[in-house]
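Before any comments, here is the structure.
Omission of a single protein chain aside, the complex is shown with its protein chains in their original locations.
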Amino acid sequence: MSDFFLSPVGLQHWLVVSTALFSIGIYGLLTRRNAVGILMAVELLLNSTSLNFVIFNKFATPSAVDGQIMSIFIIAVAAAEVVVGMAIFVTLFKHRKTVDVTSMNLLKN
Amino acid sequence: MGLVSWLIILPFLTAMAVLMVPAKNWKAIRWISLTGTGMHLMLTAFTTMKFWALASQDIPAMKTATMTKLYFVERVTWFQTLGIDYFVGLDGISMSMVILTSIIIFAGTLASWNVEERTKEFFVLLLTLVTGVFGVFMSFDLFLFFMFYEVAVLPMYLLIGIWGTGPKEYAAMKLTLMLMVGSALILVGMLAVYHASGLHTFDLIRLATVNYPASLQTWVFPMFFLGFGVLGALYPFHTWSPDGHASAPTAVSMLHAGVLMKLGGYGALRIAVYLLPEGAKEWGLFFMGLTTINIVYGSFGAIMQKDLKYFTAYSSVSHCGFVLFGVAAMNLMGFKGAIIQMFSHGIMTGLFFALIGMVYGRTHTRIIPDMGGLAKVMPWLAVCFYVGGMASLGLPGFAGFVAESHVFMGGFFGNNFMNPVAMKTLTIIATVSIVVTAVYVLRGLATVFQGPITNHHFHELTDATLTEKLSTGLLVATLAVVGFMPWYFIDLIEASIFPFVNRLQASGTMVAFH
Amino acid sequence: MDNFVSDILFYVFAAFSISLAMLVVTTRRILRAAVYLMCVLGASAAFFILLGAEFLAGVQILVYIGGIVVLLVFAVMLTRSVDLLEERPTLVRKAIGGLAALSFFGTTALILTSTTFPVLRGGPLPPNNTAALGKKLLDYGSEGFVLPFEIISLLLLTAVIGGIVIARKTSVEKGGN
Partner (left out) sequence: MHSEQSFILNNVWLIPAIPFLSFLTLGLLIRNFPKKLQDQLSGIVATLAVFSAAVLAYWLAWEYFHLFPAGVAKQALVPWSFEWLRYQENLAVNVGVLVDPISVLLMVVVTTVSSLVHLYSTGYMHGDPGYARYFTWLNLFTFSMLGLVVSPNILQMYVCWELVGASSFLLIGFYFEKPSAVSASKKAFIVTRFADLGFLLGVILLGYYGYNLFASVAPSLHASGLTNVQPFDFAFLTNPEVMNQFMGMSDTFMGMGVLTLSMVLIFMGAAGKSAMFPLHIWLPDAMEGPTPVSALIHAATMVVAGVYLVARMFPVFAASADALLVVMYVGAFTALFAAVIGCTQDDIKRVLAFSTLSQLGYMMFALGVSSMDHPLGYTASMFHLFTHAFFKALLFLGAGALIHAVHSNSIWDMGGLAKKMPVTHATVLIATLAIAGIYPLAGFFSKDEILVAALESGHTGVFAIGLLVAGITAFYMFRIYFVAFWGKPSHHSEHAHEAPISMLIPLIVLAIFTIGAGFVPMADLVSIGHSAGGHHGINWAVAGPSLFVAAAGISFAWFMYVAGGKQRSAALAGALGGVYTTIKQKFYFDEIYLFITKKIVFRFIATPIAWFDRNVVDGGVNLSGWLTRASGAALNSTQTGQVQTYGAWFVGGAVTVTLVLWIFFL
């Protein structure tokens, strides 16, 4: 483990950071009760993913830009997702006066 | 289209004709059904005569045959890539079962003369079911067989669930699920045989030309036998039968106990024993033991029953035990006895359920201790009941005796690959049932029909109507004819049984349980 | 030396970003979470710069921080979650979430650190990569991404329209009532 911190920053360091962000996102996704909070956690996940793309772009194929393009797409999809998500939440709120996801269990039974 | 196809399709055409009639014309519907089944009965009689002339002549030639000889074969390729054919025909076993079914459905139609709730749907389903049964008995392509088998099993769920009495949904569900488990086993066995043969065909006759490896037979045979055994009320998979029979409407009970349960014994013989003689040899004694339990256990179970239908259902468990016992005895007399028992039990139990329906329609109770002295007011029904009872306790002069004596002889005579001492012991245990049967039949019937009339309402009850007399009379006459003139029946089936025995003898010399 | 500086920066931003991300998912005030999220995304932009993807950093700031987070803030306000203290997640929830996150992190990190990636070690991105990016994005050759680009733009459009429709539909019904 100490090797890891002593060695110069490389691919694996980057990936560990991105994984850490992703894990935090997962935590938020699973524990948040406010739907908007969950959406934020999803943003963390997406962000970490897009970071990954760029990392691999730099370390694997520095001469190409494909990873960055993927990141752009992710950002765009994230934008779309937030728009739709927000719309749903607003509607939901109108109906049920709450965005607490624990009270949303229509899937059950 | 040949004779056999007509035999299969006629009930279906009748069902279609019934569909055409508006539901409110329920009188027309039952007349159409009666005409259809009556025509079927006549067609069956005609076929039987033609068949008898051919088959009884073949008896000497078939004595050494190892392959079943089919008559009136029709064959059309259906799915070439999978090797599925529309392959139907008749041999003696099929023929006897077709006669049985034809008689039962005719009598059953007469017995359901008073179904007034959704008459149309009832008859459509009933006739569809019978189509499936005929299909099973006459198809010699495994796939076709299985397809018809499912056609026969599934309408039962609706028939019991809609027109039944008591905890009908529970009974229907239980029956269907247990039979489905059975058919799942059969399907697995079928596919195993299909792949092991490497012939890319479901043709039963061609599949039988392959010598399957003993290791395969060892596990496929019990699958087939158990799968069919569930339908044939093999202990301990019989418990759907009391509940199912008790809840089903009259005609359905008749068909179910009379015919559908026979599919079990039929399949066990036709498919399990025929295709897998090695497995049969290995497992014969095991299943003989199970069926001995069936026979004795069912008859003891019947003694204490209070409900007439449960009473009959337990006696069915005992009698169907004889069928599978005969099959498991693995010799000529056993097989013959099994088939005669299928026929005789089919008629007998059909008679019982018809009569129970008629008695219930009058007294509105099926509880044995609640009845008494009914012979006074309904002599015809009482006589028929006693005939059925006497037939079921194996009184000579009725088909039951012919069957049971064959089965006992078969079990006692044994064969050259199963432990003779064990077979004899099991047979002796099984014979005890003839006494127990006498006990429960006489106890039950005496309570219902004899003694003083216990309920003053019963004084106003009437005897059988004309349709009821026709229905029960036909069944009684069949029992007596087969019982008094068994040689006709034996000539009909014997030629087709030799191959089963010869195949067992011809297959390897593996000896199990010695 | 350059490497050293960038390494220091990496660790600084990593620490900043991870701690803020933790705040994002744990704070009980949703509006604060949005602000923390903004910071995390900003740190990511810094990461992009460190990695040499300057254009992407720009996009990150403009679209993510400027657009998405603002949208989120709207969402917070529209659902009146501003002054709402979110209920604490139950201990079970926390345990499950923590376990899932930790196990994920542990597994992934374990795999990542014990795998030897057959890649170069930190070669710099070409300086003109923004131009290359633009070209590639709009190139309709076999290497180009014009079709996904178009699809994404359609998706965005759909999302915008859809967002409006979903959010509006019920209010119309409500108004109808």
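Letters are used for the chains, namely A, B and C, taken in the order the chains are written, and counting of residues starts over at 1 for each.
Everything that follows uses one rule, which is that a residue touches a chain if its C-beta (ideal position, glycine included) is under 8 Å from a C-beta of that chain, and two chains touch if they have at least 3 such contacts.
Given the structure is predicted, the values throughout are model-derived calculations rather than measurements.
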| item | value |
| --- | --- |
| Chains in view touching the one left out | A, B, C |
| Among B:Trp52, B:Phe286, B:Tyr360 or B:Phe413, the residue in touch with the chain that has been omitted | B:Phe413 |
| Sole residue of C:Tyr11, C:Phe74 or C:Phe104 that reaches the chain not shown, by the stated touch rule | C:Phe104 |
| From B:Gln450, B:Thr467 or B:Gln505, residue that would touch the chain that is not displayed | B:Gln450 |
| Option touching the unshown chain, where B:Ile84, B:Ile99, B:Ala375 or B:Leu426 are the choices | B:Ala375 |
| Chain A residues touching the omitted chain (full complex) | 26, 29-32, 38, 101-102, 104-109 |
| Contact set of chain C toward the excluded chain (per top definition) | 93, 96-97, 100-101, 103-104, 107-108, 111 |
| For chain B, the residues touching the chain missing from this view | 63, 174, 177-178, 235-236, 238-240, 242-243, 297, 300-301, 303-305, 314, 332-333, 336, 373, 375-376, 390, 393, 395-397, 401-402, 405-406, 408-409, 412-413, 427-428, 431-432, 434-435, 438-439, 442-443, 446, 449-453, 486-487, 490, 494 |
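The rule is short, and it goes like this: only the chains that are shown with their structure count from here on.
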| item | value |
| --- | --- |
| Touch-based graph of the chains, sorted into line, ring, star, complete or other | other |
| Cα-centroid distance, chain A relative to chain B, in whole angstrom | 66 |
| Chain centre separation in whole Å, for chain C relative to chain B (CA means) | 71 |
| Computed distance of Cα centres, chain C from chain A, in Å | 6 |
| Chain C contact footprint on chain A (complex, rising order) | 4, 8-17, 19-37, 39-41, 43-44, 47, 50-51, 54-55, 57-60, 62-66, 68-69, 71-73, 75-91, 93-95, 99-100 |
| Of chain C, residues touching chain A in the complex | 3, 6-7, 10-11, 14, 17-18, 21-22, 24-26, 30, 33-34, 37, 40-41, 44, 47-48, 51-53, 55-56, 59-60, 63-64, 67-68, 71-72, 74-76, 78-81, 84, 86-87, 89, 93-94, 96-98, 100-102, 104-105, 108-109, 112-113, 117, 119-126, 129, 132-133, 136-137, 145, 148, 152-153, 155-156, 158-160, 162-167, 169-171, 174 |
